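Note that one protein chain of the assembly has been removed; the remaining protein chains are unaltered in position.
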Amino acid sequence: MKKLLLASSLVTLLFLVASGLSENVFVSWKGYQKEYSLLLAGRAKDPERKREARNVPIELHQVVVPDLAVFDRCVTCHRGMDNPLMAGAPNPFRPHPGDILNVHPTERFGCTICHRGQGAAVNFREAKAVDAYWDYPLLPRELLESSCGICHDPKAMAKTGAPVLAEGARLFEEKGCHGCHRLGGLGGSLGAALDSAGLRTRHQLTMANLPGEKTTFRWLDLHFKDPQGIVAGSLMKPDYPTDEEARALTVFMLSLQADRELPDRAVARDRHRLLSVGHDQGERDGRTLYDRLCRVCHGEGTLGIFDKHLGKFVPAIRNPAFLASVDRRFLRANILAGRPGTLMAGFEGGLTGPDLERLLDFLAGGAALPERRAQAAAKRPAGDARRGAAMFARQCAGCHDPGEKGQVAPTLSSRAFQENAGDAMILATIAGGRPGTAMVAFSGPGGAGLSDAELSDLLAHIRSLATRRK
Amino acid sequence: MGSWSEYIANVRALPRTVWESLVRHGAPVTDRSRAEAVFQNLFLHIHPTRVHRWSLRWSYTMGLGLICAASFVVLTVTGVLLMFYYKPSMALAYQSIKDIHYVVPTGRFIRNIHRWGAHLMVIAVILHMARVFFTASYKKPREMNWVFGIVLLILTLALSFSGYLLPWDQLAYWAVTIGANIAQSPREITDAAGITRYIDIGGFQKTLLLGSRSVGEDALIRFYVLHVVFLPLVMGVFMGLHFWRIRKDGGLSRPADADRRLGPAAEDVTPVFTQAPRKSYGLMAVVRGTSSNVGRGPENTLPSWPHLMTAEAAVFMFTLAVTVAISFFLDAPLKEMANPLVPENPAKAPWYFLGLQEIVSFSAFAGGVLLPVVTLLGLVLIPYLDREPEGVGDWFGAASRGRKVALRSAVFGLAAVIAVEAFAIRFGWLRSWYPGIPQIVITFFNPGTVLTFLYIAYSLWVIRGENSTRLGAIAIFTCFLAGFIVLTLVGTWFRGPNWEFFWSPSRWPVH
Partner (left out) sequence: MSVDDPGKGVGRRDLLSLAAWGAFCASLATALVGAFRLPNPSVFPEPSLKVKVGPPGSIPELEYRKVAGRNLFVSRGEEGVFAISAVCTHLGCVVAPVPSGFHCPCHGSRFDALGRITGGPAPRGLDWLKVAKAPDGELVVDEGETVPPGTYLKI
């Protein structure tokens, strides 16, 4: 028993002493501070300053900014941050490059608000936090501009300090990302809304296919270059951006932090406007809207295209024949609610009323597009839905099969279609087809030769689909 | 003049007189002064002045009870220290743990000791319970102390679990979210009966625990108060009761023939009495009944000072040594800050609840309420259902039958749990075959209840076959221990994202 007491006590003593040593003696920041004090003494001009430099106490330093919840201990090792004497010294002793600290003094903003990383840590590995339990690892230098966008309007910074960020914001609009992604109140709903994309953590992204370090910014960069390689089955169109473009887009994505709560004093005034009216501050005409929202799938919109990536026919929405068969009400409903059964997702909430009307004006292309097209004047005999069903199964189901999702053509049973497509429009489309799409004409010269009675039967069947819909 | 010299002498004698007023006995070199060293001291007087040699045998107690108590002391001291810096609020809790980790002097080490010490205490408490059971030390007159022991087990788990939330990281947040929903699981029953609107026990329990609908500020402060004030106080009371009952029940259990088996006393033991006392002394004289020492001579006892003190100090330092060694090499876990929008997958409860979480994956009520209640009730009832006086103070009882039954039960218990688990993992359970099956069926028919049934049936069969309640008790205790261990291992190592089966965590899909 005495032996156990002796042995246990000695083991305890050993580990207590070892723990004391590892905490107080073998810590990297103390080494850095000693090195700094020597460097500073070497660079000091007069003996008084040399003595001062040598006697600097070795202690922890931190920047505390209560309203930003910042406790940054980076300055424990980065001692030369505001000391011009240390110019050209090796890191971590170099002064902060540029003059940004004049406008954003460390004591008011801290370090991690721009650089990210774990400010609480007092060793570099955990401060960098790539391989640690920390949501926001240290940003590589080339992505730092993203942090300007937390408080500033990216586009306003093209000439003042953040050209890459501004370029990213421009590319985002130019490449039609809004078509699927909502940002600042504009955009579709096929992809994820991106207002707080910069706040996503690695646990919110599919990291399985990302080689190397699992960081959000590496994910973004590689995802822009090869969406399907990172997220199998992603619908995102590969755009094959250059390295610079991918970097700019990554920087822009990281800057999107709408959900982040910031004190008023820290936020530039243009951010508030940015969050409410979007990155182009609400000034957009029909053409611009078309380019940002529609073009990415519909192209110029005059010819129907088979999109190899999506594996779908994309209707020609600016095709005169199409426009002749539809009215504003139909288009508006389809844009807002989307077309079930297709990849056309609704823009409800992603497009303001005035913007929508401007877009419709642009689609009409100067031609008069009536609010409601008059119903066909001639009263047709009521069709037989049973006969129509047989015909539908033969001629139409191949593309329009109402039972399955993912078919080539729109689902005709959907509420959006049934409520917004008039009888006349349906008949005209079956009879005349949709030039430029897979929808060919089913009557008339060159068509499949359906008679008016048969058309009525089909219409009756199509209308009966609405009741079957659950 | 006389007063003056007396005054000078008093000043000179000051150290000695102060010491003598503090310690009234002389150096503990005689049996009397050694006894005094114990009973004159507030902190030691819960000990007997002399302790039986059987109680000091390592092979008998393995010091497990002392390890539990030592862990509690270590945890109390480190816990109080951590309270200097910990801030129980959603906004500050995580940051304060980071501060403790990175910049508080000795903070990281002390937090490590607190975390690993807590795990060690849970293990020690379970092992201590097993020791007491297998040496039949729960028998008369120690039934109630066994029950107090069960209360201490529950308190230990509650303390550990309530501390789990405090760091406010992802691990904590999701483990407690799961725990709170298990507390809500009686709704499975009330929902099935359609009476949740009137009697919502589950909802009440969850609200009581969280003070809100989800884990948030109120839950944090509740867990904090439970962890640092309420549960430690209750724990202290029950520990006092537990220790006091040990003395009242005549010290640690030992076989009736312990004196004979120990052989003659060592040479340096001073005989105290020439014959066994027929009755107790002092106050005891007016109390009815016989003292627990009646009929037992103190000849095979040793003075507590220094023998018991050395043993206790040794166990305390052993516990401390193990804890600091682990704490030096391994940092206590701390994941990302709690984020209600990003669930952990898999979100696991603390390890000692993973056996239950395994059953919870079939039915929250069965795993979270039914089986724990049945198990605890069974444990409490053991000393009242098995009242055979034989075998006290010997591992598995002196006869070889006990050892055989324990071995057979271990084999049966392991086989049953592995078979049921393997079946459920390989073929699924009712829900995978009949998707529309009502939950209430699974609540009462799932791997957990099936195992419980098997174990109870087996032990009843042992009682009939061996004609011994003690052997039946051994059978069911061993089976449950085996089931607990296997289910805990499965939950810990073989369950991955979406609670799916994996042969090792390295095969988890990277998310």
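By letter and in written order, the chains are A and B; residue numbering begins at 1 in each of them.
In the analysis below, a contact is a pair of C-beta atoms (placed from the backbone, for glycine too) under 8 Å apart; a residue touches a chain by one contact, two chains touch by 3 or more.
For clarity, every value in this text was computed on a predicted model and none was experimentally measured.
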Item to complete: Give the residue, chosen from A:Lys2, A:Arg125 or A:Arg372, that touches the chain omitted from the document.
Response: A:Lys2
Worksheet item: Taking the entire complex into account, which one of B:Val38, B:Val51 or B:Val103 touches the absent chain?
Response: B:Val103
Fill in: For chain A, the residues touching the chain missing from this view
2-3, 5-6, 9-10, 12-13, 16-17, 19-20, 59-66, 71, 73, 99, 102-103, 105, 107
Fill in: Where the unshown chain meets chain B, residue by residue
27-32, 77, 81, 84-85, 99, 103-107, 109-110, 267-268, 270-272, 306, 310, 313-314, 317, 320
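Following the convention adopted for this analysis, only the chains that are shown with their structure count from here on.
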Worksheet, complete the sentence: Expressed in whole Å, how far the mean CA point of chain A lies from that of chain B is 51
Practice prompt. Would you tell me which residues of chain B are touching chain A in their complex?
Written response: 56, 91, 95, 98-99, 101-103, 105-106, 108-109, 169-170, 307, 310-311, 313-315, 317-318, 320-321, 324-325, 327-328, 334-337, 339, 341-342, 509-511
Worksheet item: What part of chain A is in contact with chain B in the complex they form?
Response: 1-2, 4-5, 7-9, 11-12, 15-16, 18-20, 22-23, 60, 62, 69, 71, 73, 118, 120-122, 126, 133-135, 201, 203-204, 206-208, 214
